[in-house]
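Here the complex is missing one protein chain, while the rest keep their positions.
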Amino acid sequence: MTRTLGEIAGHIHAELHGDPRCEIGSIDTLENARAGAISFFSNRRYLHLLKTTRASAVILKADDLAACPVQALVVDNPYLGYARAARLLYPDAPHAPGIHPQADIHSSAKVSAGARVGPFVSVGSNTVIGENAWIGPGCILGKDVMIGADTRLIASVVICHGVVIGKRCILHPGVVIGADGFGIANDNGTWLKIPQVGGVIIGDDVEIGANTSIDRGALDNTVIEDGVKIDNQVQIGHNVRVGAHTAIAGCVGIAGSAKIGKRCLIGGAAGISGHLEIADDVTLMAMTGVANSIREPGVYASAIPAMDARIWRKNAVSFKHLHKLAARLNRLESKS
Amino acid sequence: MTRTLGEIAGHIHAELHGDPRCEIGSIDTLENARAGAISFFSNRRYLHLLKTTRASAVILKADDLAACPVQALVVDNPYLGYARAARLLYPDAPHAPGIHPQADIHSSAKVSAGARVGPFVSVGSNTVIGENAWIGPGCILGKDVMIGADTRLIASVVICHGVVIGKRCILHPGVVIGADGFGIANDNGTWLKIPQVGGVIIGDDVEIGANTSIDRGALDNTVIEDGVKIDNQVQIGHNVRVGAHTAIAGCVGIAGSAKIGKRCLIGGAAGISGHLEIADDVTLMAMTGVANSIREPGVYASAIPAMDARIWRKNAVSFKHLHKLAARLNRLESKS
Partner (left out) sequence: MTRTLGEIAGHIHAELHGDPRCEIGSIDTLENARAGAISFFSNRRYLHLLKTTRASAVILKADDLAACPVQALVVDNPYLGYARAARLLYPDAPHAPGIHPQADIHSSAKVSAGARVGPFVSVGSNTVIGENAWIGPGCILGKDVMIGADTRLIASVVICHGVVIGKRCILHPGVVIGADGFGIANDNGTWLKIPQVGGVIIGDDVEIGANTSIDRGALDNTVIEDGVKIDNQVQIGHNVRVGAHTAIAGCVGIAGSAKIGKRCLIGGAAGISGHLEIADDVTLMAMTGVANSIREPGVYASAIPAMDARIWRKNAVSFKHLHKLAARLNRLESKS
């Protein structure tokens, strides 16, 4: 969608340095943008690309205006300005409502008039699909499911029985919501499956990445609060609660009954044990392992960074004796 | 399903302290249970919840009977009692047998009379679906597959050609069984794919979580023995063997040709290298990395727990020199 530079400046609350009538049809990197495209500059590492950009205009901070060879939109937070401009230039495509003839909809399900249901979609009894929702090809919805207005299930998403999903959510392909939690009891050496009779409640404005799974609760519900953003390949166990506006990067695993605070940032491949609490405003760096509750906001980490494998091998051996090294150091100190 | 307290007591082998005719229709947490619901108490951390519960009855140990304000069922293992009671109150829903008109079944496939096959299911040639099996919507079964009696593929499960699955198994949405193993040979800088001509054998009473994948063998079969329970997002490589009644938590990766013993407990996000053996009765804590065989039963671990990132950064730097610290300590000791 083409917009004028003036429209974009207004939309992102920017100070315009340039021609408000200049037409912008796309957004691109500093390197690739050409006439008709806008770009943004938020990382000083790429200053050389700013200086040589051929974009029609760049979204940037006032401090960087002097270095910009083209028109500029000055904002406090160029990355946020970019996000807003991109949303203006690339609005969600409207969809034609209707139910594909190759969908299988139970007679008791209620599909809103403005919703779209694609081919090879199965919808169970008493399930409700909200106004303007998009149920893409190959999605499977069990019985008693509720899908909020304007929510989009892109394709091949599975929503098990009784799951409630809020408004304006986006669920990417391969997502599974509401499969049984991992509830087993040991009965003299074999495992007895425990029926998982809780549900899953997903709030509004939640995004869930490809092939992510969120299990239903054992007794209570698993709850994902409003505005949570979850990347791909994430595993969320039964009875987990994720606080509002927390962001979870790819490959994270959260074990059963963990309670994650609001506005947390969970780095990629972090692992969180079950039955613990993480406070609001906690950041976990990538690959961090959390085995105990974290009570204070702050940044936490535990991953060992990569090193030359020859050095690593020696250090890994030393680690096996680390507590002995510490004891030996104590003895030396007491002698000296 | 409603049961009397007396029926439940009998089913779970409990000593009843209360009215055997009391009707119980559900099971819930100590906190949420109300009249008509039973609960259980197995973790002393929640003693305050036991004391204030409004459940009709609680499953607990004899030692905790005095603290219980309501009727009680006394057992040795309340968690197991809970599992049994839940299974009594929430039996698997019986399914109406039959093949959905929008399924695609090869003419040579054999679907037992009592099996149910959902919409958008594809079944290949010579595949056999056992008595009372449930093949949910969107499942894809290749040719020469065998699905045992009473096994349930919830939805969107893919079973590749020649895979054999036992009786009473449960496969959750997104599971992929029998995709090609990662077999490649380096041919002067490029990779030559090696045909994966083995199969996968899954025993009886196996449960496999959402989006988990188990590869077919290169030559021999990949084998999952009876009673194994696997959580979500697990990866099991070609020619792995998992011993009976082992439980594998979410996000675990097991590389090719690893042999895992019986009754092991594999913690979440553990990683197991290929071509090694793990003895029976081994427990791996969460995020443990196993690079060598483990010959003795016991508990093993390797993950570094989360700490304040400022402290972590210093420790991570020190770790890079750990073997030198050890050598320096040796020198100091020899001097002193």
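Brief remarks on what is shown
Order of writing sets the labels: A and B. Residues in every chain begin at 1.
The rule we apply is simple: a residue touches a chain if its C-beta (ideal position, glycine included) is under 8 Å from a C-beta of that chain, and two chains touch if they have at least 3 such contacts.
In this text the structure is predicted, and so the values were computed from the model without any measurement.
In the complete complex, the hidden chain is touched by one of B:R21, B:R45 or B:K314, namely B:K314. Although one chain is not drawn, the whole complex shows that of A:Q71, A:Q196 or A:N211 it is A:N211 that touches it. For the chain left out of this panel, the touching residue among A:H275, A:R295 or A:R313 is A:R313.
Chain B meets the missing chain through residues 102, 104, 120, 122, 138, 140, 142, 156, 158, 160, 174, 176, 179-180, 182-187, 189-195, 197, 211-213, 215, 219-220, 233, 235, 237, 251, 253, 255, 269, 271, 273, 283-285, 288-292, 294, 298-305, 307, 311, 314-315, 317-319, 321-322, 325, 328-329, 332, 335-336. Seen across the whole complex, the unshown chain contacts chain A at 26-29, 32, 77, 79-80, 82-84, 86-87, 89-90, 100, 102, 118-120, 136-138, 154-156, 170, 172-174, 205, 207, 209-211, 227, 229, 231-233, 245, 247, 249-251, 263, 268-269, 286-287, 303-310, 312-313, 316, 319-323, 325-326, 329, 332-333, 336.
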